[in-house]
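With one protein chain removed, the remaining protein chains of the complex are shown where they sit.
What follows is subunit A.
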Amino acid sequence: MFYREAGDFSTTYAEDQQTFPIKFDRYRYYVVLFIAIVVVPFVINDYWANSLLLPFLIYAIAAIGLNILVGYCGQVSLGTGGFMAVGAYACYKFMTGVDIWWGGELLFRLPEFNIFFSVIMGGVMTALVGVLFGLPSLRIKGFYLAVATLAAQFFLVWLFNRVSWFYNYSASGQINAPERDLFGVLITGPSTEPWATYLFCLFFTIVCAVVARNLTRGASGRKWMAIRDMDIAAEIIGVNPLRAKLTAFAVSSFFVGISGALFFAVYLGAVEVGEAFGITKSFLVLFMIIIGGLGSIFGSFAGAAFLVLLPVVLKVVGVDWLGWPTDIVAHLQLVIVGGLIVMFLILEPHGLAQLWRVAKEKLRLWPFPH
């Protein structure tokens, strides 16, 4: 009734293999894109940008990245926070000009990169680090791999805390995003316009989502899913397991790095590594993809939206309407998230994305039961 595919025929394989084969879905997607690109920048204000939209967009990128590794390739990672930190610090170094020292003398200093390319370099550096920490995945699986990536998390945070080169020897040990612009519009720093930061993040989110979708529906995605579902059978049909796993780590870390760079440069502006990119961040992103749906790009968005919205909704309802004390609401949030994780793991391991899929199946037939 509201959602139908009758009369929607694909006559070529290209049509059949597009992202939204059903017309209704495709038009809805265009409408969402239109609103996000054209309408929202005109109505956005500081509150909406900083408490909802920016974190949503940035976490969505991180969730897509982690979903490629965990949901598509089946390799558990608890190092997301650490990898985000790599993206943030790489972005910072490239923004301020990378200085290379040898034996106490400055060898050379790279020119300061434009913020756009700094963010990309954040992704590239994280991809390299991700591949390095992905190497053990050839030998170890499941729990043990999770622990190995946990080691990456703690090591990376320690590294950025201790080696002062990473924070340009600042006394506070923090990194602060200097003011940088793109085509004359300020993107980082304290005096940015909300629409500019929003559009900057939106651009990266859309590109990352499209790239992730293209990769996962093509040959790479099949290789990853083959490794996830049965690695022995994958090898027998010609998938090189080491290369498949390492590309998953590389692509996943690239996205996570971009999200870390945006999180630092555009959203927070100043970062203390243990606080912003600690183990809790790894778990937060992991929860997003569990609640949203493993192995689904839409699920990454849904999970990110859910966990970004939840505290805001709770605060509005609990503190503003009901007048409860803030700490109770904060604790309530932990209880709800914990309960939801357990519920989703038991009742719907494929998360919100699966609920959405089921809802669509039902809507297709509504109001008839069959």
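In the analysis below, a residue touches a chain if its C-beta (ideal position, glycine included) is under 8 Å from a C-beta of that chain, and two chains touch if they have at least 3 such contacts; residues count from 1.
In this text, contacts and distances are computed from a predicted model.
*Asks:* Between "Cytochrome c oxidase subunit I", "Dehydrogenase", "AAA family ATPase" or "ABC transporter ATP-binding protein", choose the name on the UniProt record of the chain that's been left out.
*Replies:* Not shown, but named in UniProt as "ABC transporter ATP-binding protein".
*Asks:* Can you work out which residue in A:Q153, A:T188, A:T205 or A:T247 touches the chain that's missing from view?
*Replies:* Checking each option in A:Q153, A:T188, A:T205 or A:T247, the one touching the absent chain turns out to be A:T247.
*Asks:* Sort through A:V163, A:M230 or A:V317 and give me the one touching the missing partner chain.
*Replies:* Answer from the full complex: A:M230 touches the omitted chain.
*Asks:* Among the options A:A177, A:L202 or A:L215, which residue touches the chain absent from this view?
*Replies:* A:L215
*Asks:* For the chain that got dropped from the picture, name the residues of subunit A it touches.
*Replies:* So the residues of subunit A touching the missing chain come out as 12-14, 17, 211, 214-215, 218-220, 222-223, 225-226, 228-230, 232-241, 247, 251, 295.
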